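Removed from the display is one protein chain of the complex; every other protein chain stays in position.
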Amino acid sequence: MTTELLKQLFFSMLRIRRVEEKIVELYPQQEMRCPVHLCIGQEAVAAGVCATLTPTDAVFSGHRAHGHYLAMGGNLKAFWAEMYGKATGCCQGKGGSMHLVDLDAGFIGSTPIVGGTIPVGVGAAFGAMMQRLNKVVVIFFGEGACEEGVFHESLNFAALKNLPIVFVCENNFYSVYTPLSERQPAKREVYTLAQAHNIPSFQENGNDVEQVYQMAREAVERARSGGGATFLEFKTYRWREHCGHNYDNHIGYRTETEFLEWKERCPIQHTQMQLLKHRLLTEAELEEMEKEISLELEEAIAFAKSSPFPEQQTIFDHIYV
Amino acid sequence: MTTELLKQLFFSMLRIRRVEEKIVELYPQQEMRCPVHLCIGQEAVAAGVCATLTPTDAVFSGHRAHGHYLAMGGNLKAFWAEMYGKATGCCQGKGGSMHLVDLDAGFIGSTPIVGGTIPVGVGAAFGAMMQRLNKVVVIFFGEGACEEGVFHESLNFAALKNLPIVFVCENNFYSVYTPLSERQPAKREVYTLAQAHNIPSFQENGNDVEQVYQMAREAVERARSGGGATFLEFKTYRWREHCGHNYDNHIGYRTETEFLEWKERCPIQHTQMQLLKHRLLTEAELEEMEKEISLELEEAIAFAKSSPFPEQQTIFDHIYV
Amino acid sequence: MNQREITFAQAINEALMQAMAEDSSVYIMGEGVPDPKGIFGTTLGLLEKFGSERVLDMPVAENGMTGVAIGSALMGMRPILTHQRVDFALLAMDQMVNNAAKWHYMFGGQLSVPLVIRLIIGRGWGQGPQHSQSLQSWFAHVPGLKVVMPTTPRDAKGLLLASIRDNNPVIFLEHRWLHNIAGHVPAESYTIALGEARVARRGQDLTIVSTSYMTLEALRAATWLSAAGVEVEVIDVRSLRPLDAETILASVRKTGRLLVTDTSWTFCGFSAEIVALVAEKAYSHLLCSPCRVALPDAPTPTSHAVAKFYYPRAVDLYKASCKMMGLQHAEVELEILSTQLDVPDKSFTGPF
Partner (left out) sequence: MNQREITFAQAINEALMQAMAEDSSVYIMGEGVPDPKGIFGTTLGLLEKFGSERVLDMPVAENGMTGVAIGSALMGMRPILTHQRVDFALLAMDQMVNNAAKWHYMFGGQLSVPLVIRLIIGRGWGQGPQHSQSLQSWFAHVPGLKVVMPTTPRDAKGLLLASIRDNNPVIFLEHRWLHNIAGHVPAESYTIALGEARVARRGQDLTIVSTSYMTLEALRAATWLSAAGVEVEVIDVRSLRPLDAETILASVRKTGRLLVTDTSWTFCGFSAEIVALVAEKAYSHLLCSPCRVALPDAPTPTSHAVAKFYYPRAVDLYKASCKMMGLQHAEVELEILSTQLDVPDKSFTGPF
């Protein structure tokens, strides 16, 4: 991996982190009046996978989608405006945090029904193939979504039609507060489910952006060259509460120890250390990055705050074309 | 396998065949005014599996359920009366061919929504386990049902809770007129889907009642002794049209050759030859069996024909308890 | 004047043929679509003409395949998804309602889902509780969906072509008992606008608002009523959502009497909406209580001996109308009662 690329991946992760942290900071102002599912701790998957794509590809995601949207280059102003319920939001205020879209960036949409965008993504790949568009579709979802029947229906069809898809499962071990042990049989790795549908399936450390990138690149290449779908399971960890801006280790569904172990394995810290250690990144450059992000953030938030709310009658806009 | 048992299995298959053939004979009279999904050609699975169960176990099935009902010892009179839409039918006329039940025989129910009874069967096993009932649940379905998401949801839960279930998949290669190749990825055996859920899974010739029996017995024993669920895939073949009493090889969705090959492998013929060859069955005994079945059939049909139709107001019976 | 007659099923088939020929982004998918029976004949010949890429069967996976259709629509395709019975769509409510109906809305008008879902509803020949439901009232409840139920072959073709060209998800419900009925259908490609009811018969004494197959029963009742001196106006709704409220209200304002008949359950059903609409908007014009004749409050029993009492018929509309008109209805020997009631016509020998 070139230094340039690694720095790019690092920047992408850092940017996601800072955006999420800004939500943490501002959420208590009660101006973002919608549920938020933060991805702090999971940034490497978003950054690593999306770096292998172009805006002419197509990305889908679920409720925990901020990172995917941002890593694909989704417009930050439109993102913040959407969080604030403004008319200038990426969904004109119709969606909030759980519905993101930026067609120019290839981010087709995220929705909060668990598993809901999986068949839609498969269909997008199918539609693109029928139209001979050279599009790779990436669908992000959690390990919980693999319990929904529609996940299997989607994989079966993807395999049947040899569709250009990369299924990206972020296995963070929990569905809301429920551990895997209460939901799936013991000693069965998630990625083997996809294998059963004849889809090449791999498992990797989701907190190492280089490994994520390598694995995703192979999968995307396979898809692009007609080799069909791939399933990637990345083990990772969500730091904050399932929904909301707080920490919640104290409420008892997981241990502080477990959290701290994963915090140790912070994907951003990890890459930063490597970059610094090998002198691929200077402290000055790092500061520059932080400044760039912070500036962009300030602008976006100012934009969001100063944007108008949608008018009452927009309730009836866009129900039908 | 004891001769006694083999003869019993043979008799069970023969009885199913003769019942189905009688439907073929009488259906054109237009007194059975409901869809019928005959299992001619697939009798070995029903006979072999159900012989390993007792009436305190619980069996579920789908649209092609006649054989399962009969092999479990479902009441023949109530069966015929149901086919004729009579008040004395096993569902009092509410169900017809696609809804069979005989609680005394352990046949809990069959319904025609593909995959619809799979989670219900799993739930029955769960309920029985919670109540410490020593019950094994068998769920019959076709390979088409394995495409429904609920199939996977059910298997996941069965594995998670280590439930006493035998999943029996009759793979007859078609869903209505659609071959497997248009529905599932090539070179992927159906039983491997279940394996992915951590369920011991096997594949066997579904036209050899001895093999079916052996495999089912192991699975039932595993379930009964706390070993959890097993998935059995039996390859077999439906001779008649998907729904109805005719042959339909001429309409073009499958070849006459394919049909004839499978007809050669008639499960009943196969066992009969073996029994006769080893002189375990005499021609006289065979005749006796035929006579017994024919007599039982005549009685059942007479019962059905002479039974009253349900009264108009029964439309409103049994909507609520 | 071209008075070419073809059946409802042939009209559907012709619409599909023409839509696919006109627009290469139209494709059709469903269990049985390319098979030798071709969805009661409605998809026959499509495979041969347009190939297996555009005319395809599918796994038995209704929710997933609905999602697939939606996704392909987002990429510019115009999928037509078909289920042989509306009951199977119960597995796909998530994708139909959570995604198809809302995609355009929830992303602020970006992209749309030009999807047609053909669902076949039926009655008779022992279909029973899980194979003969009629769920239009559910679909009509959901903003973002359009819901169409043609009665005549001409409407079947024109409405299907309009549905396919529509950029929104359209639920297109075909009653099985209409498939074999013939009528005049123009040969060329044409559309009938969604959202316009059809006045199937003019009259000034009583308005019957009907959906799908019940329109035929209404017309039958109207003939008998005419003989008894009552002129019925029959309004074939055609499009349940958007609804042509004006045509219905105008008729009731004229006749002062409203009878609604529908193939779905009465309670909380589409017929309730029509009565509510009229009660709210034309209350002062009503000369007597409005009335609903739709499915009784029970699942479908299978036995033909009782199913024949389950489904409302022309005779029920006739009786209800007489009552509304204050007529002592003659104990007419109604022909309909002498025939088998679980088949649409003599050629039908099951299963569906």
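The letters A, B and C name the chains in turn, as written, and every chain counts its residues from 1.
Quick note on the criterion: a residue touches a chain if its C-beta (ideal position, glycine included) is under 8 Å from a C-beta of that chain, and two chains touch if they have at least 3 such contacts.
Worth saying up front: this structure is predicted, and the values here are computed from it rather than measured.
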Chains shown that the absent chain touches, full complex: A, B, C
Contacting the left-out chain in the complete assembly, out of C:91, C:206 or C:225: C:91
Omitted-chain contact residue, chosen from B:157, B:213 or B:262: B:157
Option from A:2, A:30 or A:225 whose C-beta touches the chain left out: A:30
Of B:91, B:215 or B:281, the residue in touch with the unshown chain: B:91
For chain C, the residues touching the chain missing from this view: 63, 87, 90-91, 93-94, 97-98, 101-102, 105-106, 128-130, 133, 137-138, 140-144, 241, 243, 264-265, 267-273, 275-281, 283-284, 286, 288-292, 297-299, 302
Interface with the unshown chain - residue positions in chain A: 30, 32-36, 85-86, 89, 91, 93-99, 111-116, 144-145, 147-150, 175-178, 182-184, 243-244, 251-253, 309-312, 314-316, 319
In chain B, positions touching the absent partner: 58, 89-95, 99, 101, 103, 108-109, 111, 113, 116-128, 130-131, 133, 135, 149-150, 152-154, 156-157, 160, 317-321
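Criterion: only the chains that are shown with their structure count from here on.
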Arrangement of touching chains [line / ring / star / complete / other]: complete
Averaged-CA centre spacing for the pair chain C and chain B, given as whole angstrom: 36
Chain B: positions in contact with at least two other chains: 147-150, 182-184
Residues of chain C whose C-beta touches two or more other chains: 58-59, 61, 63-64
